[in-house]
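So the structure is just underneath, and the comments pick up after that.
Shown here: the complex without one of its protein chains, the others still in place.
A and B label the chains in the order they appear, each numbered from 1.
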Amino acid sequence: MQAYGALVYSAFGSVNGFAETMVKACPLLLAGLGVTVAFRARFWNIGAEGQIYAGGIMAAVVGIYITGLPAVVHLPLTVLAGAVGGALWGLVPGYLKARLKVNEVITTLMLNYVIILLAGYLIHGPMRDRASGITISPQLLQTAWLPTVIPRTRFHAGILLALALAVVVYWLLERTVLGFQIRTVGENERAARVAGVRVGRTIILTMIVSGALAGLAGAAEVAGLQHRLVDEFSPGYGFLAVAVALLGNLHPIGVVFASVLFAALLNGADAMQRAASVPVPVIFVIEGLVIVLVSARFFRQRSG
Amino acid sequence: MLDEILTVTFLTGFLAATLRIMTPILIAALGEMFAERAGVLNLGIEGIMIIGSFAGFAGAYFTGSLLLGFVTGALAGALLGLAMGVLSIRLKANQIVAGLGIWILCQGLASFLNRGIFGVVSVRPSVSILPAISLPLLNQVPLLGETLFNQNIVVYLTLLAVPVFTFIFRRTSWGLSIDAVGEEPHAADAAGISVSRVRYIAVTFGGLMAGLGGAYLSLALFGLYTDDLSTGLGWMAIVVVVFGKWRPWWIVGGALIFGAANALQYRLQALDFPLPYQFLLMIPFIVTLVIVVIFGRGQKGPSALAAPYERSEL
Partner (left out) sequence: MQRDAVVVSMEGITKSFGGTTANDDISFCLEAGEIHGLLGENGAGKTTLMNILYGLHRPDSGCILVNQVERNITSPHEAIALGIGMVHQHFMQVPTLTVLDNVILGLRNAREPLLDREGARQRLGELSATYQLDVDPEAYIWQLSVGDRQRVEILKALYRDVSILILDEPTSVLTPQEAEELFAMIRVCVNRGMSVIFITHKLEEAMSITDRVTVLRDGRVVATRVTSETTKAELARLMVGREVLFRLSNDAARSPAGPVALEVERLRAISDRGVLAVRDVSFQVHGGEIVGIAGVDGNGQTELVQALTGLRPVESGRVVVDGVDLTNAAPQRILRQGVGHIPEDFDDALVGAFTLVENLALDLHYTPPFSRWGVLNREVMRQSAQQVIARYDVRTPHERVKARTLSGGNKQKVVIARETSRAIKLLIAAHPTRGLDIGAEEYIRGLLLELRNAGIAILLVSTKLDEILSLCDRILVIEKGRLMGEMARSEADIEKIGLLMAGTGA
């Protein structure tokens, strides 16, 4: 009980606690939305983690090495670069699945390992800040930083962007042609083909959108929080995003709540550890349990 | 550099390492083959291997017996296989999502238990690894004999299991039932075979094998447990099953490729190969990608793979 009390207090008990929860919710929400879009097309994208890294790397490159731009240009460009990076990393498995029928679970997962190692190489090698004693990249130029919204906290503008995108994703899925096609392909691929929906194209577009959202999560971490590229800047947000998306019932608004809940858990885990010495990996246990339970509850496969 | 690679010592060492590293992949893949041929896709293999390596290590550490360590690892794996069975057979869960859940759950659980039991310490507890057994006569084969036929008992047993499994699928009613259940569960049911019973057995056995494969990592390769002992080996096992067309000998071929990719990576690192180590570490994953793109497309597994069975209504 003591542990849970600590958890709740740390998550919502103060302005700073609230801000810290939202700071953690930001990448979970963005990546969770990405996973939601993919899963709605029954594309099992478990590569959100890699797409976060791709987005983070691209945002860092643009934020560090493109100089002389005013903030109004540099910041959007940095954020956009993150989306593009994620989209590219999502496009690869999307293309392989759509055109060559390659299993996406394997490809998205392997691409995670590859890009995380690539990020490690960049930080240790070409992008390393020689002035620093530890292996991190130089800071992004201030013009590429997502501004702080609540003073004296780490609550940055990326969080507002994420919340806005939840609404956009809802609109995309329910009100647009692409969303309709994504849902059709996910619910009944054969019917989609019979009705003339271009399934391959839909899958590729799905993964561009899904990857871009996860990529934004990476960009928000880099441009809003770390202001550098650091080793393991995503401690598994992309995998947690799968649990978030499923707990949110693959509904963008549900995903908002699920991401805040998981963020509170994440933040609380530290507090819990201090208060009752519950170790951090508990969060993965919870995450796994949520996915397992949700798989049985919501994802019963259609028979026949 | 090249002349350093093309030496007999490098090559025999490389081959021996390949054999050592392919073994856990092979064990897990052979188990997964049983589950998949019965129609259950268990994507939690990676997680089960992690638990297997932890449980195996803990078992061996506290009992002081490597054998009991392997038994603990196998039992833990079987339990998780059974859990996957309950999810996919009884609860008719989506097998892809359930498998992912088991993977993540196991990662957290192993790490949690490790910290809980052994604490966060600077010097990791360890056990002495499974000794190698030199095969008489065969170890006399020039050049290769000494390294190739100087492996631990699990390597030999695994290779021995391959013809046994082939025999089971070709010549016994067990194999026939498994294939029938994975291809046409309705037909198997009508023939009086209990679809769920066969699936439970197959997926539990698959978990047991993955647990063994995991225990092999901590007890035969490293002698200790860390959270990142099996980086992707379980996933590679799943690719190997597809590459191997769900047949034992082909799966050995697939495991050999992955074993080689991993062994090459270790060996090149040891040689100070002039490429950043991150790129060397990428080799197995890129090999997996290439293999799955070339051999994984349009590859048809058992017809009822990942589809829960329900007697049709009306």
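Operating definition for what follows: a residue touches a chain if its C-beta (ideal position, glycine included) is under 8 Å from a C-beta of that chain, and two chains touch if they have at least 3 such contacts.
Keep in mind it's a predicted model, so treat the numbers as computed, not measured.
Asks: Taking the complete complex into account, tell me which visible chains touch the one left out.
Replies: Missing chain, whole complex, touching shown chains: A, B.
Asks: Pick out which of B:Ala188, B:Met236, B:Val252 or B:Val287 touches the chain that's been left out of the picture.
Replies: Of the listed residues, the one touching the omitted chain is B:Ala188.
Asks: Looking beyond the chains shown, say which of A:Asn16, A:Thr135, A:Thr153 or A:Asn188 touches the absent one.
Replies: Considering the complete complex, A:Asn188 is the one touching the chain left out.
Asks: For the full complex, which residue in B:Leu68, B:Ile133 or B:Leu176 touches the chain that was left out?
Replies: Among B:Leu68, B:Ile133 or B:Leu176, only B:Leu176 touches the chain that is not shown.
Asks: Where does chain A touch the missing chain, residue by residue?
Replies: 175-178, 180-181, 183-184, 187-188, 190-198, 302, 304
Asks: Spell out the interface residues on chain B facing the chain that's missing from view.
Replies: 171-174, 176-177, 179-180, 183-184, 186-194, 303, 311, 313-314
Assume only the chains that are shown with their structure count from here on.
Asks: State, to the nearest whole Å, the distance from the C-alpha centre of chain A to the C-alpha centre of chain B.
Replies: 30
Asks: Quick one: in the complex, what on chain A touches chain B?
Replies: Interface residues on chain A, with respect to chain B: 44, 46, 96, 100-103, 105-107, 109-111, 113-114, 117-118, 120-121, 124-125, 239, 242-243, 246, 279, 281-296, 299-301, 303-304.
Asks: Within their complex, state which residues of chain B touch chain A.
Replies: 43, 47, 87, 91-98, 100-109, 111-112, 115-116, 231-232, 235, 238-239, 242, 276, 278-279, 281-282, 285-286, 288-289, 292-293, 296-298, 306-308, 310, 312
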